[in-house]
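Here the complex is missing one protein chain, while the rest keep their positions.
Going by the order they are written in, the chains are A, B and C; count residues from 1 in each one.
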Amino acid sequence: MIEISFTQIISTILLMLLGIAVGAQVAPIMSWVERRQCAIIQRRLGPNRVGFFQFRLLGLGQPIADAIKLLFKEDFVPPYVHKAFYVLAPVVPVATGLAVTVAIPWGSHVVVNNQIINLQAVNLNSGFLLIFALSSLAVYGVTLAGWSSNNKYSLLGGLRASAQMVSYEVAMGLSIIPLVFIWGTLDLQTMITKQSEILWGFLPNWGFIHAPISFFVFIVTIFAETNRLPFDLAESEGELVAGFLTEYGAMRWSLFFLGEYSMMFVMCVLTVSLFFGGYELPWLSQHYLLEILNPQVGEVLARWILLPLGIIVLLTKVILLMWIFVQVRFTIPRFRYDQLMKLGWIYLLPIALINLIITAIVTAIVKFH
Amino acid sequence: MITQISFLIMGVMAVFLSALMITRKWPVTSAMLLIVVMMLIAGMYGLLGAHFSAVAQIIVYAGAIMVVFVFVIMLLNLPPEELRYGRITIGELLLTALGFIVALFLGTKVGQGYLISNLNSNSLINARPPYYPASMNENVKNVSALMFTDYLWAFELISFLILVAIVGAIVIAKKAKVSDAKSA
Amino acid sequence: MPSLPELGIYFSLLLFITGLFGVMFRKNLIFMMLSVEVMLNAANLAFISASSMTNTIDGQVIMFFVMAVAACEAGIGLALIISLYRAKSSVEIDDLRILRG
Partner (left out) sequence: MEQSVYYVGMNPYLPILLILIFGLALGLGVSGVSLFLGPKKPNSSKLEVYECGLPVTSSAENRFSIKFYLTAILFILFDIETIFMYLWSTAFDYLGWFGIVEVGIFIATLSIGYIYVLKRGALRWD
């Protein structure tokens, strides 16, 4: 007998809002982190003046000040652009960037008035492929921005950026397939619970240990997919005068970065969930903790205690990975365009294919004998 | 009940947008409308229980094929086409009428009866009815289990088809470059 | 209220007709290619509705093959349009009169 339960509906809406809130907050915080990080590398201070009243707060007020400044800057639509698409172009990255956050696995599940509430806003049968689908739609924001600005630089920048994002998507798709047949499912949550076991006595059973090559290929493609340095040739000052963003002004310009950072955050969550055991502590799996907490507190409350713990573990791992993103940004120089396309098509694609075949044979031997 | 209403809305929107797409002047506008139509159709697949086809539709159609259309439209910078609905010849009229009648026959109850009666449902694992939550029915596993056993030859032929398409696209594109050199 | 798959078949019928009209009444090759894509999507929708109606998954399997064929067709078709545009610098069908009898 099928019954529409309102607790499920409310919990899905709450999880969705949590995803949007975290996704939208990544852009301002990351802009502050990047400027501080860049400053520390170059032995200077970076933003530490802006704060509230007389508290300096390490300059954490800087992103808020930037946001307000961007709102008040003159935002005009140049006459020679295609108006409809010029205004619509920033909507695409924002919509896809925020929509991707529904697929983040925050935890396994929680019991609310004896119904199992799954801690993932959208638990589709096709699992994390939803993230690939929405990230493949993000190409149109770049192409539209480039074309609608009706300017040589931005058209070429837009085409180059979308050609780059398109060609790295193939390697991204192929590099994850070994993980799917190692764990046997497309669903992130079952993958994470499998990664919480112990491998050969002392190692955590992480995807990174099972398929290291696909980890490295996947990390490189994430850099290219979100136009991060060393792959951000399309927006680079030296090459094409800020590429497809040449004609964009204040708030519209920052909307592109809101979408890009939110997509980068979700890609980092995906890497952590696939390769480093998502919301599970390496040796203290949630299953083991439940057994300890259960006698004292009872199963329902125990799961409520594990929920914040899982989110904190997931966010610390993601913050570490994003720190590496920012560190790479300020250490590795930018690729030339033909090197970039050669890396995507001629180096990453064969590595991903060969890695897939070898892992298939090895897993078949392990699983079937 | 909600799924029926949302399916109805998605369907009506898809038909309306594709009708709008045909009557546009600018090619880029109609390409963007087609992307929205494809995403709506992906939503309809999801409601019908075909979850992996919904995602595959977005990745392949909306995310790959339309990129080539948008690239070609932007590269060629096609002028907007004035809508000269030229004179419709008798042949066209008859063809439309015929097409309309055949489509209507298929759509009506008789057509569906014809459709179902000779469909041999010997598939290995039956899909659950769509109103079960997605994670319950193993849609992706059923589809691939059936595809790689019953439809094995079709799958192998698809790889030859793609090989032919790769070779063909490169040969045609290279020829386009050569003719460019001559005319330049 | 007709069942979901039945609605799916009616919508694929309407989409097919819209695509058919698109191919018939447009002179620009790109628009015709777009309408052919709509017709292929309509065929896919009919396959999925039929598979959902008869509770089997053969329809969904066929849908992947139709998608592969549509992808190859779109690629090669656009390659031809580009080389045509290079030769005649226009993509109108009326200009393709070289082989007329």
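Heads up, the rule we're going with is that contacts are C-beta pairs under 8 Å (C-beta built on N, C-alpha and C of every residue); 3 or more make two chains touch, one makes a residue touch a chain.
Given the structure is predicted, the values throughout are model-derived calculations rather than measurements.
Peer 1: Which of the chains on display does the removed chain touch in the whole complex?
Peer 2: Hidden chain contacts in the full assembly come out as A, B, C.
Peer 1: Determine which one of C:L20, C:M53, C:A74 or C:V91 touches the chain that has been left out.
Peer 2: Of all options in C:L20, C:M53, C:A74 or C:V91, contact with the hidden chain holds for C:A74.
Peer 1: Out of A:I29, A:I213, A:M251 or A:L284, which residue would touch the omitted chain in the full complex?
Peer 2: Hidden-chain contact among the options goes to A:M251.
Peer 1: Give the residue, chosen from A:L144, A:V166 or A:L321, that touches the chain omitted from the document.
Peer 2: A:V166
Peer 1: Spell out the interface residues on subunit A facing the chain that's missing from view.
Peer 2: Considering the whole complex, subunit A reaches the absent chain at 1-5, 7-9, 11-13, 16, 19-20, 70-76, 78-80, 87-88, 90-91, 94-99, 101-102, 115, 121-124, 129-130, 150-153, 155, 159, 163, 166-167, 169-170, 173-174, 177-178, 180-181, 184-186, 241, 246-247, 250-252, 255, 337-338, 341-342, 345-346, 349-350, 353, 356-357, 360-361, 363-364, 367-368.
Peer 1: Could I get the residues of subunit C that touch the absent chain, sorted low to high?
Peer 2: 64, 67-68, 71-72, 74-75, 78-79, 82
Peer 1: Under the stated touch rule, tell me which residues of subunit B contact the chain that is not displayed.
Peer 2: Within subunit B, the residues that touch the unshown chain are 2-3, 6, 43, 46-47, 52, 54, 56, 59-60, 63-65, 67-68, 71-72, 74-77, 131-134, 140-141, 143-145, 147-149, 152, 155-156, 158-160, 162-163, 165-167, 169-170, 173-174, 176-177.
Methods note: only the chains that are shown with their structure count from here on.
Peer 1: Nearest whole angstrom, what separates the Cα centre of subunit B from the Cα centre of subunit C?
Peer 2: 6
Peer 1: Roughly how far is subunit A from subunit C, going centre to centre by Cα mean, in whole Å?
Peer 2: About 34 Å, centre to centre.
Peer 1: Scan subunit B for residues touching two or more other chains and write them down.
Peer 2: 52, 64, 75, 139
Peer 1: Taking the complex as given, what residues does subunit C use to touch subunit B?
Peer 2: 1, 4-11, 13-22, 24-28, 30-31, 33-35, 37-38, 41, 44-45, 48-65, 67-72, 74-76, 78-83, 85-87, 91-92
Peer 1: Subunit A touches which residues of subunit B in the complex?
Peer 2: 28-29, 32, 35, 39, 46, 51-52, 54-55, 58-59, 62-64, 66-67, 70-71, 74-75, 131, 133-135, 137-140
Peer 1: Under the stated contact criterion, what part of subunit A meets subunit B in this complex?
Peer 2: Of all residues in subunit A, those touching subunit B are 2, 82, 84-85, 118, 123-126, 129-130, 132-134, 136-137, 139-140, 143-144, 146-147, 155, 159, 162, 166, 169, 173, 186-187.
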